[in-house]
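Please read through the structure below; I'll follow up with questions.
As you look at this complex, bear in mind that one protein chain is not there, while each of the others sits in place.
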Amino acid sequence: MGKKLYHGAAYYPELWDEKVIDEDIKMMKQTGINVVRMGEFAWSNMEPKEGQFDLSFFINVINKLYENGIETVMCTPTPTPPIWFTDGHPERMYVERDGRVMGHGSRQHACTNHSYFRERATLITEHIAQAVRSLPGVIGWQIDNEFKCHVSECMCAACKELWHQWLEERYGTVEQLNEAWGTQIWSEYYHSFEQVPQPGHAPFLHNSSLSTMYQLFSMEKIAEFCDEQASIIRKYSGAPITHNSSVMFSVDNEILFKNLDFASFDTYATIDNFPAYLINSDLWRNFKKGKDFWVMETSTSYAASLESYASPHPNGYLKAEAAAAYALGAEGFSYWLWRQQRAGCEQPHSSVISAWGKPTVGYANVLEVEKMRKEIEPIILATRPRQAELAITYSDRAKAFLKTESHRGLNHRALVTDIYEKVLSMGIHRDLIPEGASLEGYKVLLTPFIPYVSSEFLARAKQFVENGGVWIAGPLTGGRTESHTVHTDQALGELENTAGVEVLFTYPMDNSGTIGRAFDVSAPLGMWSSVFEFDQEKSVGMIEQGLSEGKSFINEHCLGAGKIVMLGSMPQGAEGALMLQKLVDHYSQEANLSLRTDVTKGTIVAPRQGDGYSVWFVINMDGNGGSVTLPMEGIDLQTNRKVSPGKLEIGKFEYRVIRINDKECFR
Amino acid sequence: MGKKLYHGAAYYPELWDEKVIDEDIKMMKQTGINVVRMGEFAWSNMEPKEGQFDLSFFINVINKLYENGIETVMCTPTPTPPIWFTDGHPERMYVERDGRVMGHGSRQHACTNHSYFRERATLITEHIAQAVRSLPGVIGWQIDNEFKCHVSECMCAACKELWHQWLEERYGTVEQLNEAWGTQIWSEYYHSFEQVPQPGHAPFLHNSSLSTMYQLFSMEKIAEFCDEQASIIRKYSGAPITHNSSVMFSVDNEILFKNLDFASFDTYATIDNFPAYLINSDLWRNFKKGKDFWVMETSTSYAASLESYASPHPNGYLKAEAAAAYALGAEGFSYWLWRQQRAGCEQPHSSVISAWGKPTVGYANVLEVEKMRKEIEPIILATRPRQAELAITYSDRAKAFLKTESHRGLNHRALVTDIYEKVLSMGIHRDLIPEGASLEGYKVLLTPFIPYVSSEFLARAKQFVENGGVWIAGPLTGGRTESHTVHTDQALGELENTAGVEVLFTYPMDNSGTIGRAFDVSAPLGMWSSVFEFDQEKSVGMIEQGLSEGKSFINEHCLGAGKIVMLGSMPQGAEGALMLQKLVDHYSQEANLSLRTDVTKGTIVAPRQGDGYSVWFVINMDGNGGSVTLPMEGIDLQTNRKVSPGKLEIGKFEYRVIRINDKECFR
Partner (left out) sequence: MGKKLYHGAAYYPELWDEKVIDEDIKMMKQTGINVVRMGEFAWSNMEPKEGQFDLSFFINVINKLYENGIETVMCTPTPTPPIWFTDGHPERMYVERDGRVMGHGSRQHACTNHSYFRERATLITEHIAQAVRSLPGVIGWQIDNEFKCHVSECMCAACKELWHQWLEERYGTVEQLNEAWGTQIWSEYYHSFEQVPQPGHAPFLHNSSLSTMYQLFSMEKIAEFCDEQASIIRKYSGAPITHNSSVMFSVDNEILFKNLDFASFDTYATIDNFPAYLINSDLWRNFKKGKDFWVMETSTSYAASLESYASPHPNGYLKAEAAAAYALGAEGFSYWLWRQQRAGCEQPHSSVISAWGKPTVGYANVLEVEKMRKEIEPIILATRPRQAELAITYSDRAKAFLKTESHRGLNHRALVTDIYEKVLSMGIHRDLIPEGASLEGYKVLLTPFIPYVSSEFLARAKQFVENGGVWIAGPLTGGRTESHTVHTDQALGELENTAGVEVLFTYPMDNSGTIGRAFDVSAPLGMWSSVFEFDQEKSVGMIEQGLSEGKSFINEHCLGAGKIVMLGSMPQGAEGALMLQKLVDHYSQEANLSLRTDVTKGTIVAPRQGDGYSVWFVINMDGNGGSVTLPMEGIDLQTNRKVSPGKLEIGKFEYRVIRINDKECFR
């Protein structure tokens, strides 16, 4: 890896006979597929009976592919334990919140924390790693597949024991747990860790601490399993290891990728919601900073299963998706899947070729991707994605807090994507960064929807501000402690001091007739909100109407060379969106953000850095075309012709690649 | 049976005392009720304690009724095993998909596959048959009641064993099952039939083959139970046997009625959806071809239970319903129920008389039915319903496939009723026929929504075409194999060759901006679709806009003296409905369909055949009145006056009975 751009597909040779496999390889070559991902559901092929391992089938296929110029990302098959593991063993299976036990026949049916599962997973992975270690075709590894995509927190007896251990490690004594969780409430009080329940069926809501901690426990455990698996592979193979994740799954991506070698994601967003596609690249680039990521799965046209389907992509969109991914830092762009399945439950899902070996409705688009890939490969390999100047903190732990405390059906992914879309459509180059990421190099930091702000994060953010950064904190940020309780010193705890605000009240503003005004826009305010004392110097957003008329909902506070801006409420509707964008615009200007263009909505500019020059990838995502102003003369790297400064037009789903010599070309 | 028209009611004498029963019989006579259906829930009356049989109560009632001119359809009481069967025996009860076990107190709570249930069911039925065999009042039998109306596939342990046997009988070896189902997918692979799970609770969808086969297993088993019961009765009684079924229940009506003597159905459609009422007659007539069917249950005014109710019928509608049923082939028209229940959960349901023995809101309508019945009885007895020239294939197996693979919430019943309504409103006389029905005598065949087309059916349909028929196949027809997998030779398997099309792509067209044009109409296309290569000669429907612009979605292919028309997609909205009707119109004209009138929408013509003459029953169903053009002079059989050719007006809910001497009077 690291030497070319990959154009790949998920491949299931275990489902087909040799003749079909030969035909597949021939067609892959014709299509330009240079890598496949294999094996993630093939446990019963590799170990048909307990202890009978046979990897010869996959060795053979990997070699055949390699002989035809197609490399392999090899997977471990742990999402689908075979029937010999599951049959007659309900105690090994995943248990739902309401006590229902999963059966065989789908995937993720086993409890990944069960000791016997871990034992068998170790063995199968060890056998695979031993078997394929020396094959030249194997260029990388994927552990399992989409952890926790169908399930979330298992409630089995094995998990209960581990939960108690985890609590003991975290809290030391049960008294400290009682104190942290405030268990005197509702007589929940525990005398030993063994008494702490899993958050199963109850007449009403569980203690927030219990609910959130159980999620964190589950997220840490799945990352632990992933690490365990990776360490087995590393005993035999030096090829880099990843996992294909998503913001939708019940995992903490930051800790999941910590010990992996590169990051990858799966996405099936439709064109109607293309920011939900792009957000992945801007985030996954930062899980393993400085390393390219992979789009491990995406559809050639539409996602589908027996019971649902998405709309097919319009022609041209797939190429725009791939171009955006490569430009924003992807090394691989891989379809799910190569050949339509003939059985199972995903037969209707789009693919590169049909179950009968013919091009599908997406096939011509795949050829467009390959043409584009070849064209941009040298440009991409010679450059790196530019770090953004504006960062948005992304936290799966915050996602867990919001799942416990959803207020009024709040959905973390929708909230974050909405903020992201606002920044994206302003033409600002942006990074989504995990909580633990370095703030070095950023000028503006947004931390929306982070109920718990750790002291460690706060210290780093403060440093960032003192060094000249602008930190926009909120909405819904800082009001909860590490254990998901409320602060008892002040509304926002330590953050309140740091941000130099005095929170008067916190309350839900939806439908309360509250109107805020800031940056010359008046808009209704909503969501769980903090109201600040009005301060002539600090208040930049005033409440014009409502219970807290005359008070403030946006305060700024100078600290060192920078500023903390507290956003106490969520502006609503079209006017609210405008206010948020004016806020970002205002502080971006104050912070002298330069990585920004006037690109029209629906089109993006992805800046990359070469040795002494910049490259702009300008890509139309919405199928309506667009334009951007080029600040100086550039070179169109597709034609090698000069491009004059000024308006650059981009056609429907078109991409342009412009080289500009001045590094600081942005406005 | 066979000598009169029956006008009946469900009767529950076991719930009332002798005085009420005497009053009931008196009122039945006054009302014109000449048959009752009895006993289907009365197991605890007949066998109050295990092994203590006593049929004297029913013998007495049957005799009393007979003495008053009222005949009896006797039922077996197996839907409601008594408390001695259920109490303390959860292993005998029906188990839901999620593992919940049914308790006593409602109906269909027992597993009909449990060996002890079968044993007790055999005994009670044998005792009933022995007891009433010689009673002159018993003119027919009904097995059980509405199989699978409240439940579908049982997941109990007894069913699990039978499931494994069934699979072994079907597949021979587990390897052949693995191959047929493609169980290498997701490591589902089984080493023995005993390992194959029931499709219970799982993190995601089950293998389509597993889901569909379990449905077919369940459908075959309930038919097997029905056959078992019928064979017991036949040892003692020669009276014809039926079961009261519906298109809504989880049964395969074709195999269910195969070994029964006559077909019957229950329907509670409201006037708003009168085609959903009529469709039953046009289908049930064909489950036992050449034999009259019964409307075994329908409401006098509205269906209701403790938690819901329908709107009452407008006055006059009941008579129109009954006239339509008799004219379309019914021998019996029977209400649920005679006397409103005082207890249970269906007290609010409409009836002939109230729980306090007075006429209900529907009573006057029942009298209208009786008046009509008397009037038309000689006409009906002298004629037979005409076989239609256009047939629509109806398949409960297709219903099972669509339950497994609903695509986007598709509902088999709604889809079929929608196609039926389109044909109905065109004034075309039609048959709905089961898959196995003979195609003899038809000119146009429609097979919409049949994912799996068997080789046997295909051979017969091909023969039909070669003999001059027009077969319109689709939409959603032919894309799946017998085991509910996708074909691997071509999209539609064998059908694709037969139909002379080349399917380029299959994909979902909903909301993809696809517009098709055919028969001078442009309409959006939707649903899971097949796109055909454009062929100047064959393409009759072109895609004007969308991903497959320029390709075809309707192809016709000449074969022998006939034509196969492949409909690859489902036209949507009002324009789509028009396109479909123009398609049917076009091929009906090509096929010289003559059993068609210009009857206005909301009114129907039911043609019957006498000896050398035809009779038209013209019935207004929607309460708005209507008209039809009489092609030649006829005789109004109600007045015995001549009717001139030309426009015949029909009043609100009116029926007219016109005799026409020329058999081929239709246009």
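Here the chain labels run A and B in written order, and each chain numbers its own residues starting at 1.
The definition used in the following text is that a contact is a pair of C-beta atoms (placed from the backbone, for glycine too) under 8 Å apart; a residue touches a chain by one contact, two chains touch by 3 or more.
Not measured: the values here are computed from a predicted model.
Undergrad: Looking at B:L5, B:I21, B:A42 or B:V615, which residue reaches the missing chain?
TA: The single option touching the absent chain is B:A42.
Undergrad: Taking the full complex into account, find the residue in A:T270, A:Q463 or A:S512 that is in contact with the omitted chain.
TA: A:S512
Undergrad: For the full complex, which residue in A:F53, A:Y66, A:Y189 or A:F519 touches the chain that was left out?
TA: Checking the options A:F53, A:Y66, A:Y189 or A:F519, the one contacting the hidden chain is A:Y189.
Undergrad: Which listed residue, B:C345, B:A414 or B:M632, touches the chain dropped from view?
TA: Of these options, the touching residue for the absent chain is B:C345.
Undergrad: Touching the missing chain, which residues of chain A?
TA: Residue positions of chain A that touch the missing chain: 98-99, 181-191, 195, 197-210, 404-409, 485-491, 504-513, 528, 531, 547-548.
Undergrad: Determine and list the chain B residues touching the chain excluded from the picture.
TA: Residue positions of chain B that touch the missing chain: 12, 14-15, 41-45, 48-49, 77, 80-84, 87, 94, 96, 100-109, 150-151, 301-302, 304-312, 314-315, 340-345, 347-348, 350, 354-356, 358, 360-361.
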